[in-house]
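First, the structure itself, so that you have it in front of you.
Left out: one protein chain. Kept in place: all the others.
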Amino acid sequence: MNFDIIRQEAYDANMQLPKLGLVLFTFGNVSAVDRSRGVFAIKPSGVPYDELTPASMVIVDFDGNVVDGKLRPSSDTKTHAVLYKHWEGIGGIVHTHSVFATSWAQAQRDIPIFGTTHADHNTVDIPCAPPMADAMIEGDYEHETGFQIMNCFTERGLDYREVEMVLVGNHAPFTWGKNAAKAVYNSAVLETVAQMAMYTEQINPAAPRLKEALIKKHWERKHGPEAYYGQ
Amino acid sequence: MNFDIIRQEAYDANMQLPKLGLVLFTFGNVSAVDRSRGVFAIKPSGVPYDELTPASMVIVDFDGNVVDGKLRPSSDTKTHAVLYKHWEGIGGIVHTHSVFATSWAQAQRDIPIFGTTHADHNTVDIPCAPPMADAMIEGDYEHETGFQIMNCFTERGLDYREVEMVLVGNHAPFTWGKNAAKAVYNSAVLETVAQMAMYTEQINPAAPRLKEALIKKHWERKHGPEAYYGQ
Amino acid sequence: MNFDIIRQEAYDANMQLPKLGLVLFTFGNVSAVDRSRGVFAIKPSGVPYDELTPASMVIVDFDGNVVDGKLRPSSDTKTHAVLYKHWEGIGGIVHTHSVFATSWAQAQRDIPIFGTTHADHNTVDIPCAPPMADAMIEGDYEHETGFQIMNCFTERGLDYREVEMVLVGNHAPFTWGKNAAKAVYNSAVLETVAQMAMYTEQINPAAPRLKEALIKKHWERKHGPEAYYGQ
Partner (left out) sequence: MNFDIIRQEAYDANMQLPKLGLVLFTFGNVSAVDRSRGVFAIKPSGVPYDELTPASMVIVDFDGNVVDGKLRPSSDTKTHAVLYKHWEGIGGIVHTHSVFATSWAQAQRDIPIFGTTHADHNTVDIPCAPPMADAMIEGDYEHETGFQIMNCFTERGLDYREVEMVLVGNHAPFTWGKNAAKAVYNSAVLETVAQMAMYTEQINPAAPRLKEALIKKHWERKHGPEAYYGQ
């Protein structure tokens, strides 16, 4: 009994972050879950990407306890644990400080849905959760960050299976998906959508949101019952 | 009798998109036409660029029917088909979600002609077709997208042989040309012109359009009867 | 008797343009002069950089006549010829459509001297020559472009030996120097200074120009009689 498969999956996904231009130094982490055993593999804290190996991935349970591994896990581990525990449909989670998405998070604004690039992946504005209350910050901070994300989805009536990304106000983005590779894909999509939305407002401060018919059409051609995108 | 030549042409042109920085993941596609046989070769849907081969290109007729190939063609195939069917002078078509051109499309603005980089390739503002009516979107969407582009050119009195690029409002750019390579060239030119136009307005919100004498001069030195650019 | 030395110099300098990110496709050209023979070597028109060879450089005299070479020279050749003819101290000339410098040219604004990066290379705002009169454009356009640049310097009392760069309004930048390599260096410096100046105004629309004491100090430590920069 070992954790080779999720370690490899987490390692492969982590190594995509610098290739996609989403991280400076160690400012990001990916995890991959094994639901049958109730654990996930996550990047060790503060280790440069070019020093990572599959074996260096740390195995953690859904309460944030280290189960296996020699290194300390990512400082954001408890946020991952909370999301895995409560959102049973997700298989991978990513956290980065990618430049454009983080700038929207710092600006404390949702990213408006301006075009089909956005609508291919989400039918709503990308939510920005508000900064946490001081008591949450001073308490079990990374644990509470997970709840801040979930509370934001509950309050807005969003489904984490449809909206696989969020900005944490003043902080940075988190994304997830059916596996770690899909979560990384979502991080790259979010970064591009964030960049385009900033430019769109600069080109036309009165740019309108995408009309409903286009939102529906683009979502359904990729995700609906009669989807015809891909193989 | 096979389709090797247009498959190779379409493959080569598709592979230029990531090299030129015009696509993230699979967000783009190129096709190349064989007018003598009434078909074109186009990228398969959702396949990563580094997994493409010439043989994977799908052969489609001008009504959008697959003629040869094992994979499903690009979800934008019907837009290509309509343009090939009605605009008989074009040999290649490109669709991307390149960042700056897409931002103008999302802003629903024509790109003003601000300088000679633009005038070397177009004598007019780059048109942004309005978003489609709901009935068109809910109907045969990609088919109607082709008509939306053509209607925009008809209404403005533009000739597709002179203006080889368009923005589809809220969506993204399409470009074309005498062959697939020229269509890709036009996509890269459009992206740079879009970037410069955005910066130009930021540096000087009152920047004037290019004067007519310069528009005429730059167009004619590249495209007029006494053109003297190139070999 | 051949032109190998300036052909090599022009070739080497041209090949720096794509490496420095200053050109898309063939949108730029460099020339190198041989004053003793009254000729210069320049990039052939419309030839991609990766197809260039030293032998493909075209030899032209100061009236713009081809002296040696099989290809047609750059369409901007007459502008180079005029500048070499009248500004006897320059050994190389570069023309590009680099993104940020061209955006300032399109905005028809001088680039304000905001910092020491600028002052290390120029003591004044980088001049933007106005767009040419229609009669000049309709006449011998590239020839007149050279005079437009020189007239701008004359009217402002600038010395081409101190200010080695200019924006041509609505068009794009030209730079020069004691040789082709220095002219290329100046193009890269101009592009960075243009980028920083745009950002500076965005961060602080009321950003003041650099104070005179700093302009003088930075210029003199690199170019004055007691310069102490470099080896």
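Should a chain be cited, it is by its letter among A, B and C, assigned in written order, with residues numbered from 1 in that chain.
Note that contacts are C-beta pairs under 8 Å (C-beta built on N, C-alpha and C of every residue); 3 or more make two chains touch, one makes a residue touch a chain.
These figures come from a predicted structure and were not determined experimentally.
The shown chains contacted by the absent chain are A, C, with contact judged over the whole complex. The residue touching the chain not shown here, chosen from C:8, C:151, C:179 or C:195, is C:195.
Of the listed positions A:85, A:109 or A:143, the one in contact with the omitted chain in the full complex is A:109. For the chain missing from the display, the contacting residue among A:19, A:72 or A:156 is A:72, taking the whole complex into account.
Touching the omitted chain from chain A are residues 24-25, 27, 44-47, 71-72, 75, 97, 99-100, 102-109, 131-132, 134, 137-138, 141, 170-172, 198, 201-202. Panel shows chain C; residues 114-117, 185, 188-189, 192, 195-197, 199-200, 202-204, 207-208, 210-211, 213-214, 217, 221, 228-231 of it touch the chain omitted from the view.
Here is the rule we go by: only the chains that are shown with their structure count from here on.
Chains touching both chain A and chain B: none.
Least-squares overlay of CA atoms from chain B onto chain C yields a rotation of 90° to the nearest 5.
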